[in-house]
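In this view, the complex is presented without one of its protein chains, the others remaining in place.
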Amino acid sequence: MSTSSASMLEPPIQWNPPARGSVAMYCLIAAEASIFTIFVVAYIFYIGKSLTGPQPQDVLRVPIFFTMCLLSSSLTIHFASKSLRGGKVRSFALWWLSTIALGALFLAGTAREWFHLIYDEGLTIQTNLFGTTYYSLVGLHAFHVTVGLLALITVSLFTLFGYLRQEHAERVEVLSMYWHFVDAVWVVVFIVVYVVGR
Amino acid sequence: MSTRRKVNIANVVRSLSTQALRVVPFCGAVVAGFAEPSRSPLSPTNIFAPVSTPAQSIFDLSHFVLLVTGAIFTVVVILLTYAVVKFRKTRENTWREPAQVYGSTQLELAWTVIPILIVVVLFLAAARVIASIQNAARPSNALEVTVIGHQFWWEYRYPSLKVVTANELHIPISDPAHPTPTFLTLLSADTDHSFWVPRLAGKTDLIPNHPNSMWVDPHETGLYLGQCAQYCGTQHALMLLRVYVDSREDFDRWVKQQSQPAQLGTKPSEGRTIFETTACVNCHTIAGTPAKGTFGPDLTHLMSRQTIASGASSNTIGNLIAWIYKPDVFKPGCKMPSMGLSVQQSAAVAAYLATLH
Partner (left out) sequence: MSTELIAWPSSETATPQPFVGQLHQWVTTVDHKRLGILYILYALLFLVVGGVEATIMRIQLIRPLNHFVSPQVFNRMFTMHGTTMIFFVVMPVMFGFANYLVPLMIGARDMAFPRLNALSFWMTAFGGLLLYFSFVGGDGLYGAGNAPDVGWFAYAPLTSKTFSRGHSTDFWILSLLVSGFGSIGTAINIIATVLCMRCKGMSLAKLPLLAWLNATMAGLVILAVSPLTAAQIMLLVDRYLGGQFFDTQAGGSAVLWMHFFWVFGHPEVYVLVVPAFAFASEIIPVFSRKAIFGYPIMVAATLAIGFISMSVWAHHMFTVGMSAAGNTFFVLSTMAIAVPTGIKIFNWLATMWGGQIHFKTPMLFCIAFLFQFLIAGLTGVMQAAAPFDWQLTASYFVVAHFHYVIVGAILFTLFGAFYYWFPKMSGRMYDERLGKLHFWLFLIGFHLTFDFMHIPGILGMPRRIYTYEPGRGWDIWNLIVTIGVFFQAAAILVFIWNLLWSYFRGELAGNDPWDAWTLEWSIPSPPPAYNFADIPEVRSRRPLWDLKHPEDPDWHYE
């Protein structure tokens, strides 16, 4: 198939197709972004339209601390990835575990917020349009954080048992792209729910 | 990229222009074949037989659209047919590959720009009609009717005239010189429906929690048919529409009759007793009696209607009895339950209803 006569006349072709893991992750992110867009649109559409029940401005408390946790976890995962690329596995492990801790803290914060909303304010998914859209959107995001955390924990288990090496840096980078996406979604959700919607 | 053979466009265009002149009568024939005078329609629901301005505007727009698409169709079909015939493999040319032509910038530009222009023209034509129908001013003498869609019947309320009826809509004729249109506000009590009487206007949906509005100004009296055009459940097919366009006098007479409460005798009949002691009263209203239900059609002037079950069958005493006895017989899956009456009881109730003119 190769036209060998032609290759003698032409300089060798530079051939650098992109890596499949990254391409696949970008596509997955696009699909997930599409799903979140629909939930965000529904949330925005229903702002102010609840017929009864608690309104956002009455019951929502802005979760600054837990947002900071999640956003810093993007930073820590970035450093983790960088360490692994440089071959520093122990440094990687520390940054990675910090990421998990910060992510878990964020989830705990969400749980605490929901406990307060359900038991103290009487806001559930059935209460009104605000309840339905709020729990769905924040819940979908929390679900994605949970899935991400499970993946991160799996990687940390591999690290703890000594199976993770520098050559896995690219795959870890792909996973960290997912984590960055989850953070970016939170930025949007935060603005829509706690800033615009209140 | 270089083309290795030029396409002789000039010849093609010349032969096409002669063909194109045949398009106009062709399109006209297509539309004329469907357009019918209102007195003897090909179909009572023919969209190309308008009697009201919205339907007429659509009809006029459709001429233009069909002309343009017909022309495009004719041109491309001629080219395709020509290509398939002229460039087929024959015994003579089969031994070598034809000249490889990779593209032609002029051609590709031409067949990009011309469609864009066609699109712009069609878009402007459509936009004009959209505005003329949707943004039409509501004159002060317009009749207001509220249409409420139910599974599987139509409720009509005339707020200013204090009339409530079901399934058969009466509206006055509109003189094109001094229009008296009817504006319909469309609501729904349950799922999505759509009001479609093709000879009067395009369809508009009835969506719960989303009031819609449409208008008609028919300039010929008569009965116009249609039906629900948005799937709403089991009996979507038998949610028929009957719109009576009356002369001014007939309409005023109809309104006067519909505004009266039920004309009943002093002694309640057996049928009336059954009616008022069974759950019938939970769903139906008969003005002037204790029956005040609103879940089902208003029956106060049931005998003024030609059909029952939203057009599913004609309003005869036999059908009434069968309908009351077992609603499933005409409309399986309709929302009116069988009340478990015997045939004699059903006949008695039907006899009572038969007095409600």
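Annotations for the structure displayed:
Just so it is clear, A and B label the chains in written order, and each chain counts residues from 1 on its own.
By our rule, a contact is a pair of C-beta atoms (placed from the backbone, for glycine too) under 8 Å apart; a residue touches a chain by one contact, two chains touch by 3 or more.
Every value quoted in this text rests on a predicted model; they were computed, and no experiment measured them.
Mapped onto subunit B, contacts with the missing chain fall at residues 1-2, 5, 7, 34, 41-48, 55, 57-58, 61-62, 65-66, 69, 72-73, 76-77, 79-80, 83-84, 87-89, 93-94, 97-104, 107-108, 111-112, 115-116, 119, 122-123, 125-127, 129-131, 133-135, 151, 186, 190-192, 194, 196, 198, 201-205, 207-213, 225-238, 240, 311, 332-333. With the whole complex as reference, residues 1-3, 6-7, 13, 15, 17-20, 23-24, 27-28, 30-32, 34-39, 42, 45-46, 49-51, 124-126, 128-129, 132-133, 136, 140 of subunit A touch the missing chain.
Here is the rule we use: only the chains that are shown with their structure count from here on.
Remark: subunit A and subunit B have CA centroids separated by 50 Å (rounded to whole angstrom).
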